[in-house]
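Only a single protein chain was left out; the remaining protein chains are all shown in position.
Chain lettering (A, B, C, D and E) follows the sequence in which the chains are written, and residue indices restart at 1 in each chain.
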Amino acid sequence: MEQGITIAVLGVSIVFASLAGLYLCVKIFVRIIEFMKFGNVRKSENVTQADMMISGEVVAAITLALQLSREELHDMEKTILTMQRITRPYSPWSSKVYGIRKPAR
Amino acid sequence: MEQGITIAVLGVSIVFASLAGLYLCVKIFVRIIEFMKFGNVRKSENVTQADMMISGEVVAAITLALQLSREELHDMEKTILTMQRITRPYSPWSSKVYGIRKPAR
Amino acid sequence: MEQGITIAVLGVSIVFASLAGLYLCVKIFVRIIEFMKFGNVRKSENVTQADMMISGEVVAAITLALQLSREELHDMEKTILTMQRITRPYSPWSSKVYGIRKPAR
Amino acid sequence: MEGLFRFIHFTGFYNMTPGHIIMIMVGLFFIYLAIKKEYEPLLLIPIGFGILIGNIPFWENIGLQLGIYEQGSVMNYLYMGVVKGIYPPLIFLGIGAMTDFSALLSNPKLLLLGAAAQVGIFVTLLGALALGFNPQEAGAIGIIGGADGPTAIFLASKLAPNLIGAIAIAAYSYMALVPLIQPPIMKLLTTKKERLIRMKPSRSVSRTEKLLFPVFAFLITAFISPGSIPLLGMLFFGNLLKESGVTDRLGNTARNALIDIVTILLGVTVGASTQATTFLKPQSVLIFVLGALSFMIATASGVLFAKLMNLFLRSDNKINPLIGAAGVSAVPDSARVAQLVGAKEDSTNFLLMHAMGPNVAGVIGSAVAAGILMSILMKTIAF
Amino acid sequence: MEGLFRFIHFTGFYNMTPGHIIMIMVGLFFIYLAIKKEYEPLLLIPIGFGILIGNIPFWENIGLQLGIYEQGSVMNYLYMGVVKGIYPPLIFLGIGAMTDFSALLSNPKLLLLGAAAQVGIFVTLLGALALGFNPQEAGAIGIIGGADGPTAIFLASKLAPNLIGAIAIAAYSYMALVPLIQPPIMKLLTTKKERLIRMKPSRSVSRTEKLLFPVFAFLITAFISPGSIPLLGMLFFGNLLKESGVTDRLGNTARNALIDIVTILLGVTVGASTQATTFLKPQSVLIFVLGALSFMIATASGVLFAKLMNLFLRSDNKINPLIGAAGVSAVPDSARVAQLVGAKEDSTNFLLMHAMGPNVAGVIGSAVAAGILMSILMKTIAF
Partner (left out) sequence: MEGLFRFIHFTGFYNMTPGHIIMIMVGLFFIYLAIKKEYEPLLLIPIGFGILIGNIPFWENIGLQLGIYEQGSVMNYLYMGVVKGIYPPLIFLGIGAMTDFSALLSNPKLLLLGAAAQVGIFVTLLGALALGFNPQEAGAIGIIGGADGPTAIFLASKLAPNLIGAIAIAAYSYMALVPLIQPPIMKLLTTKKERLIRMKPSRSVSRTEKLLFPVFAFLITAFISPGSIPLLGMLFFGNLLKESGVTDRLGNTARNALIDIVTILLGVTVGASTQATTFLKPQSVLIFVLGALSFMIATASGVLFAKLMNLFLRSDNKINPLIGAAGVSAVPDSARVAQLVGAKEDSTNFLLMHAMGPNVAGVIGSAVAAGILMSILMKTIAF
């Protein structure tokens, strides 16, 4: 049990350390990238593709909209499912296109 | 050989038993489902998606029509095959998009 | 080392033999096929699909054109990539369509 | 100079035997059938090319790791999926994900036709025993009459691994030849009047039924014959992925990428397992003869049982006995044959949908039969 | 006659025990939940049907090669991918190829919420030790609180292979029930005012950041906890395939065919591993109790840590503590729950995007936790 507590304390610490490390890393990188970009812009004045950003809020709205519309589509999909399925007469252990119009020899 | 006959008789019986069991099961389920559906309809009068049925004969006709038209498409597919193939210059052991417009350094 | 030279000489010879064999084989087959086709044409006068040929030079031109246009498409793809990605909220360890419009029970 | 001599010893020309030439001809013939006649191309092309791969003569048994029976070769590793019985259930998963059981549900009594056609399996088993095969081999040979490639390969891998190649080749050959084998038997056993029978339009099937079917069909068949779990478990699991309505992406992958990959690997290794030096034996010929017999008996029992059922059915609800032949499975070829033979008498009589019922029932039937044979005959069993 | 008797002995009916019936009911219930409630269908359908496959009663231990624990059976071969810990990293590859880390990058401090929610893992570990499980088992049980199926299965396969089934079923059950488990706890621990907090629109994220993230996130987490290499290596590798912009076809296959195939095989074998004769033991019940506890503690720690962080943040930059609950992972359900609970107070408050950050951070967090537990507890380790 004592061992267990050691594991628990150590474990929680390491998980926090990892994600905190990640946090710092992202922070630092963002600084560096922004710094470099600032330089770039001064140099070329070209808005490169990497600079194209979308506001997070806009993204959220779009995501929602897409999701809702997709769900509706999904519902429609279901209604036409039964019909669609019939159109696949392929089966791998006998799949030739031996048409029913051709006479059997 | 005697053992063989035992196996054959037993085998045939069990195969029949299995599929007859399936037959009965389907029969019974269909009854139950129809019974429940009847109840549902009375309760809600809503025709739910599960109730949407297509006549088997209609299905057969559609299947045939689709199949015939698909076979024709299939024939056309073949004629354009040679051309289509050329449009995939990708190969996994060397696939970069090293364009022929760029000068070699 | 002597063994090495034997291997090298033999190896190069066999590689050449294989591809030369292939070369001869293609040559001979082409003759045969052309001979048979000639016969066919006389028999039926029908231009079958197998006879449909495209000039190599035309093919080269088309290939190039397609490639160039595809590369441009590819570039456009990149610009819309970030947006498209957001539209996939599926994840296999929790993927249900539990809509955010439905109230949590 | 010695190097050159040794090299010549390595070539295919040096190691060639008449057997290799014969098998290469067979492989080329399979490829020809697949491309020109479009007989089962998805299997005959991989098997045909596999026969070529397996019959390039090479210096055997010196550890070159080339042959399918040599440890360490790629073909040997890929062949494990056949020998260990892994590929067939995965193919059944894909088949389940592409099979529509509506036809069977709309007229469930046709399930019995799928049982009747399995009689061929057990009669052939007796024939094989009479010809001197041991019980395990006889069971594996009998299953050729199930007209179902993966089932035949699966049972052969469990009962008679040494016969996998011959049994698989026989099964697929006759399945490809169903349009030639079945019609004469069907005509012989039916009257013109019977062939003209028009069947009632089938009952429509609700989504709930299609959804519940794979679950309960699996429970019933598996409780009666647990030996069929590996095949039917995967078949009905695949079907549930298809019908559940909430696992479309899994069903889609099962019936596309997954089944295609396994089909390629199964086909090419089964083909390569026909290596002349181990394959060309008198018993392979016997297996082919028994296989043909098996297909004919299966067709006949299906047709005759349909006629038997008609004795108990009201006159406005008769079964066209032609669809009994579809009970052998060989999906969907034998159903198409029923349609074709029927259409010859009356071109407006659409039997296809009705024939699909016994057709898929035949798949279930032969999987159940395989389960029984496996349970009773498997050598690893220690009571 | 003796043949008939022996055959009856083979049937499921003869070998049936109450345990089989119970487990079949569980399987049917999972399938019901998946279809009717649409709870995690992509996993509950394969697992549910797998439970059916694994609980067909059969004559065990006579070499029939049917059960998942019998050598030579297909299920046993496919189960190797679970036992050897192969499937979970491949699933992580696919997850990486479909995960968008933008939300996390746009507000990186939310990463800490993904760490906080892992407290549940370690508290549960202590609970399991107290209940008498050995350290390895306790670690494997604790990871249920990571709310991440593949991670739980991976760790269980390394630490306590005998518990894989119970742990996997518990993990997936509670993940499916996240919308029922979390809201009460979230409401209990937050005030109405807190639940109304509107968070600042998140920073936009450039392509370069998204491209560099998987590479450096992997290096950092793996250097701190090398035990997480198998899971996080594949996760971030998959994400690089997605974000690199030059490997679209590989990313596409990883998040479609590859993950689907592995999901099918993992689900059905994990389900089948619940064979009644080995699964129904008191400890399975204990595992379920501990698992529920674990989820609750994880939710609570996420919410409470968010409140703690708010003490240090400027008043215009507060975190809505509801998104702390998303730190358990259970992607994307717990993020949706945060959105839902928030929307009940103010339907115009969109928390979903903000909750996605802790949500994916939770995946990383539990993989790190699994790596630590594996490093410290694995029995094969010889110092």
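Quick notes
Simple rule for what comes next: a residue touches a chain if its C-beta (ideal position, glycine included) is under 8 Å from a C-beta of that chain, and two chains touch if they have at least 3 such contacts.
Keep in mind that what you see is a predicted model, and the values were worked out from it rather than measured.
Considering the complete assembly, chain D touches the hidden chain via residues 6-7, 10-13, 15-16, 24, 28, 31, 34-35, 38, 41-42, 45-46, 49-50, 52-53, 56-59, 62-66, 72-75, 77-78, 256-257, 260-261, 263-264, 268. For chain A, the list of residues touching the undisplayed chain reads 3, 6-7, 10, 14, 90, 96-97. In the full complex, chain C touches the hidden chain at residues 1, 3-5, 7-12, 14-23, 25-27, 29-30, 33, 37, 49-57, 59-61, 63-64.
As a working rule, only the chains that are shown with their structure count from here on.
A count of contacting C-beta pairs for C-D and for A-E identifies A-E as the more extensively joined pair. One simple way to say how far apart two chains are is to compare their mean CA positions; for chain A and chain B this gives 29 Å. For the pair chain B and chain D, the distance between mean C-alpha positions equals 18 Å. In chain E, 7, 38, 41-42, 102, 207, 263, 352 are the positions where the chain touches two or more neighbouring chains simultaneously. With touch defined as above, residues shared between interfaces to two or more other chains in chain A number as follows: 49, 52, 54, 59, 63-64, 78, 82, 86, 89, 97, 100.
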